[in-house]
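Only one protein chain is missing; all other protein chains are in place.
Let's look at chain A:
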Amino acid sequence: MSDTPLIGVLALQGDVREHLIALASADALARPVRRPEELAEVDGLVIPGGESTTMSKLAALFGMLEPLRARVRTGMPVYGTCAGMILLAEKILDPRSGQETVGGIDMIVRRNAFGRQNESFEAAIDVVGVDGGPVEGVFIRAPWVESVGADTEVIAEHDGHIVAVRQENALATSFHPELTGDHRMHALFVDMVRAVK
């Protein structure tokens, strides 16, 4: 029981439910997190897909930004998908005025880089560290990573663009594994949480 990690999903906005289901099927206890006291209790955190501008606005408004930064800085494992990836970036290439991030991964991201909804797509993605063939990548108005720092490992690319990265305890993907039945990315993250717990 004690080695089952408790993983939060930042529940300000976005596809929270799908991440909770994916984490549960990857053998973690999962619960939504909206307040600093809820954040303090979890062993790791998923920042879901959603609208990055809305999410960072709500995080600032409800006093979550500093607690999130503090926990990520002190090594809490964190996984961001799509909008979550944007929130984990040290820098956004084209931010909305005043759009803040949590940071944690030394990278520059470009929002909606793959285009508008008409260009949203599915593709098979090979990910370093994930065995058993490519994962099903669902990209929705997805960002990509323009460039990474020396300590950031690129673990997947699509069409010449970086779509998954890892830096120590932080993981980020442009795509949405939570929208598929393939939970290997979540299993990888649960293993990362177990390793530090």
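One rule holds in what follows: a contact is a pair of C-beta atoms (placed from the backbone, for glycine too) under 8 Å apart; a residue touches a chain by one contact, two chains touch by 3 or more; residues count from 1.
What we mean here is this: contacts and distances are computed from a predicted model.
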| item | value |
| --- | --- |
| Protein name (UniProt record) of the chain left out of view, among "Cytochrome bc1 complex cytochrome c subunit", "Pyridoxal 5'-phosphate synthase subunit PdxS", "D-ribose-binding periplasmic protein" or "uroporphyrinogen-III C-methyltransferase" | "Pyridoxal 5'-phosphate synthase subunit PdxS" |
| Contact residue for the chain not shown (choose from A:Leu12, A:Val33, A:Ile47 or A:Leu65) | A:Leu12 |
| Omitted-chain contact residue, chosen from A:Ile7, A:Val46 or A:Leu179 | A:Leu179 |
| Missing-partner contacts on chain A, residue numbers | 11-18, 34, 49-51, 53-54, 57-58, 61-62, 82-83, 94, 96, 111-112, 116-124, 134, 136, 138-141, 159, 176, 179-181 |
